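The structure is given below, and queries will be raised subsequently.
Only one protein chain is missing; all other protein chains are in place.
Order of writing sets the chain letters: A, B and C. Residues in each chain are counted from 1.
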Amino acid sequence: MAEPTDLPSDGPPACLAAFGELARAVLPPDVWDYVDGGSGDEVTLAANRAALDRVAVVPRALRAVESPDLATRLLGHRYAMPVGVAPMAYQRLVHPDGERGMASAAAAAGVPYVASTLGSTPLEEVAATGAEVWFQLYWLRERALVRDLLARVRDAGCRVLVVTVDVPVLGRRLRDLRNAFRLPAEVGAVNLPHGRDDLAHAGTPGVSTVAPDAPFAPALGWDDLAWLRDQTDLPLVVKGVLDPRDAREAVRVGAAGVVVSNHGGRQLDGAPASVTMLPEVVDAVGDRCAVLLDSGIRSGADVLRALALGAAGVLVGRPLLWALAAGGGAGVEAALALLAAELRDALALAGCPDPAAARELRTVPIR
Amino acid sequence: MAEPTDLPSDGPPACLAAFGELARAVLPPDVWDYVDGGSGDEVTLAANRAALDRVAVVPRALRAVESPDLATRLLGHRYAMPVGVAPMAYQRLVHPDGERGMASAAAAAGVPYVASTLGSTPLEEVAATGAEVWFQLYWLRERALVRDLLARVRDAGCRVLVVTVDVPVLGRRLRDLRNAFRLPAEVGAVNLPHGRDDLAHAGTPGVSTVAPDAPFAPALGWDDLAWLRDQTDLPLVVKGVLDPRDAREAVRVGAAGVVVSNHGGRQLDGAPASVTMLPEVVDAVGDRCAVLLDSGIRSGADVLRALALGAAGVLVGRPLLWALAAGGGAGVEAALALLAAELRDALALAGCPDPAAARELRTVPIR
Amino acid sequence: MAEPTDLPSDGPPACLAAFGELARAVLPPDVWDYVDGGSGDEVTLAANRAALDRVAVVPRALRAVESPDLATRLLGHRYAMPVGVAPMAYQRLVHPDGERGMASAAAAAGVPYVASTLGSTPLEEVAATGAEVWFQLYWLRERALVRDLLARVRDAGCRVLVVTVDVPVLGRRLRDLRNAFRLPAEVGAVNLPHGRDDLAHAGTPGVSTVAPDAPFAPALGWDDLAWLRDQTDLPLVVKGVLDPRDAREAVRVGAAGVVVSNHGGRQLDGAPASVTMLPEVVDAVGDRCAVLLDSGIRSGADVLRALALGAAGVLVGRPLLWALAAGGGAGVEAALALLAAELRDALALAGCPDPAAARELRTVPIR
Partner (left out) sequence: MAEPTDLPSDGPPACLAAFGELARAVLPPDVWDYVDGGSGDEVTLAANRAALDRVAVVPRALRAVESPDLATRLLGHRYAMPVGVAPMAYQRLVHPDGERGMASAAAAAGVPYVASTLGSTPLEEVAATGAEVWFQLYWLRERALVRDLLARVRDAGCRVLVVTVDVPVLGRRLRDLRNAFRLPAEVGAVNLPHGRDDLAHAGTPGVSTVAPDAPFAPALGWDDLAWLRDQTDLPLVVKGVLDPRDAREAVRVGAAGVVVSNHGGRQLDGAPASVTMLPEVVDAVGDRCAVLLDSGIRSGADVLRALALGAAGVLVGRPLLWALAAGGGAGVEAALALLAAELRDALALAGCPDPAAARELRTVPIR
């Protein structure tokens, strides 16, 4: 596990990428690769950035916007901006503040924190930070264990249940395979049900945690999702949708939201950039559920791009892990404050009084 | 402030980019970055060039053109070519000749000089050079101060009032933030109303000059523009329009012209290249007002591209600041002479007797 | 001939490209160039990869796939996956295991081995490995010799007759020309008819083996193919089709399959990527014959791309030659096992229970 680090004292980074440079400097190379890498040839990883950069947003002028109000209602609750902390496994891997630091920063920023099933801190401790917690579920093979987990989720006061559907098997992350990357003994999936501690704690290789011999169920279908919907009162969000047909299916089964995501380029290499599929998903279900985007968001300008293409909000992953590595919870707080400032500026420059107004902006391809 | 420099004695640069190399060599790195940089990831800055390079102009043959006549009527006056000096802040930052040198060169070249609200030389001294001066307005919070400024503009004999509408807040210029760039004490916005000298002179960081605590009004609307129109007899030009809907709005409110501009990639990073939006703006309002282009023009070939896409003319910024840095007013004069020669050749090679004829040329994308 | 080599003992390569790195390290440079190079400026060679990388496959979610079944029926037989070993000349050039090693690995993997007319091991020895052998024919000038060869093909128990139609002359492989590449004396086309041994064995330059003075017939037409069809009971596959009109012609003449191929970028430089033409060929004949793809396949993700675009299967060439060079037959076995694992994962991640299901996936361009 990385030593605790603080942000440099000579002023906070000017952009999220600068947190990445700090993180790269402090993290062991194999941990950096675990965070930074994608699957296969990383074609999809690269496409996420390239596709966002190709989306030009046409700003409006003279819209009498004093200072945009970032507050956004998402899935029944109001947040300080249309941004959430994406679910990320093993956050103690990059800094001892881990999930607690990340969630505290989310609380301070007024944005939701999506707790991962593979969190390295007990869910209850995460919830105790005061963050608005959404829980991300990897489905366990035994239904009883799923029910137990859902009970803990309810008891912890989570707001939303996010089901990740793009990990029937783990993507082939070649960097991890080449590095023979393994989790250190003191970092594990502590929220996994009792009796699985052996697997979660004892040097489990990151790349096989969700392998066929793990306690996760790969062969899930839409009927399973319907069953899950009946187990909880929380709004259900399906994460990992790219095909609009699946988005429609999610709505049919009762999902309150979908996350258009290719898992940050870490699952099917060769999948399209998330943002490439966003407009079609919005067309298909945008009036019936909340459409979020993740994969590749690196700035307030990117959030504006997503909003202009119809997203209700975005989830941000790696940049916040960079910030956690670089400065612990305080680093994440700085990163989220920067992102809010960037988004406020981007909206102002685009003539938008609030995030919703961004939907009226035109986009054109940059070539 | 930079030491005065002269152009090298072994012949003038063969292209505008060569002035950039000279400027880079003489300017302090942070001043160079202030001039050269864009906002955010500089995606829009790069797009401006890439998009222009992608516009291929199909020349016509055997059009019996002896030598093209560059003279152009713009907004009621006749100029030596369809090119103006873009408004640029703090020109004394790069050379002691500053605004006076730049305006004198414009006068010599017979092109309009657009004086910036953030000029570092009193407007009246600029007007005294004999240049055809257009005045660029950043809107002050207090209407009385706007009226005072307009009175000075009228008294100085300015020809056109250019209102910049793409700076509700300043773009995030990461190079300036990283450099902690500040204006030197002897360079400031001397045209700002009395009582603001403290702000304008005393080491104001370039990046926050137009920040919310500055005397500028961010929350402007089209009604404000209508009010402004009633305060002046000068033709009104709206600078910073990218969306054709805004161009139509400008015409509705009485604008005599619009400048299709993304502020040289310095405001909303992620905005499209100016030239990308030019054809649509021309289609929307080209027959009802003068459509100018700025952002990325680096040669006579670029001017031809803009004309072929329907622009009535262009504004040129950075290359003339490079020339000012490299050789003072004489440098700018050389740069404008070069640009005129390049444009004359480009028109001749395209078979155009004058700038207006360029509109009949076809364009195709280079890929 | 290369020395026998084994795979490194510290674990098998994580991707097929890693076999290429191993092969490059062990092969003499001119042999590497012979394997790696394309014709002319290698525009088509590069296009094969670029075009595959541009095909994004949109995965489906929650399809209840436990573990995809890769088994595929191709041309009347069932194979372990929709992949075959492409015909490649002179396999003993890269490793003493040569064709026997390659075919044994194909047998172990349950995939067809396409034996080349220019094999450096007698066809009968290849067949004795137990592999499912398809025979690839370069047409000899004398019909009697073609008949003799077909008799051997039948006696050896080959399953399919593949006729290569894109080598009326050999492509200009500049690397080979610059290297003055020649086959070593001990490697030759031992399946060529008696009396040709001189040509096949004695230092024949690789680049002129199929030259006009060779025993091959360049001026073949569809009538010749009809004649061939009548000489054999084996299903006939036409390899080297890019234009859909030729695919239709092949079906008209009775072909059971076509291979959409540009010969790995080794024949007409300037031909399109195979995958570029695949969808049109599938549209033209996909319901009437088996459409296979080769040229550029480097991973399970690539196989998924081909399947999603309508291919019934793919042939893989260079990567298996790399694997043979790097580790002999055992290397090929490892490479085919890796490819199967990658394809299984890719299908699972795309929500496909089997290769046929991939046809229902959407594809979009990555740009």
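Everything below uses one rule, namely that contacts are C-beta pairs under 8 Å (C-beta built on N, C-alpha and C of every residue); 3 or more make two chains touch, one makes a residue touch a chain.
Because the structure is a prediction, the values reported are computed rather than measured.
One chain is not depicted; across the entire complex it touches B, C. Residue in contact with the omitted chain (choice from B:95, B:159, B:266 or B:305): B:305. Checked against the full complex, the one of C:40, C:84 or C:119 touching the unshown chain is C:40. One of C:30, C:69, C:148 or C:224 touches the chain omitted from the figure, and that residue is C:224.
Counting over the whole complex, subunit C has residues 40-41, 43-44, 47, 50-51, 54, 165-166, 168-169, 171-172, 174, 177-178, 180, 212, 218-222, 224-225, 238, 240-243, 245-246, 249, 267-273, 276-277 touching the chain that is not drawn. Even with one chain removed from view, subunit B keeps its contact list with that chain: residues 11, 14-15, 17, 53, 55-67, 299, 301-302, 304-305, 342, 345-346, 348-351, 362, 364, 366-367.
Here, only the chains that are shown with their structure count from here on.
Between the two copies, subunit A and subunit B, the C-alpha superposition involves a rotation of 90 degrees in steps of 5.
Residues touching across the subunit A and subunit C pair largely diverge in numbering: under half of the numbers involved belong to both copies. Taking the mean of all protein Cα atoms as the centre, the chain whose own Cα mean lies nearest is A.
One simple way to say how far apart two chains are is to compare their mean CA positions; for subunit B and subunit C this gives 59 Å.
Centre-to-centre, using mean CA coordinates, subunit A is 42 Å away from subunit C. Residues of subunit C in contact with at least two other chains: none.
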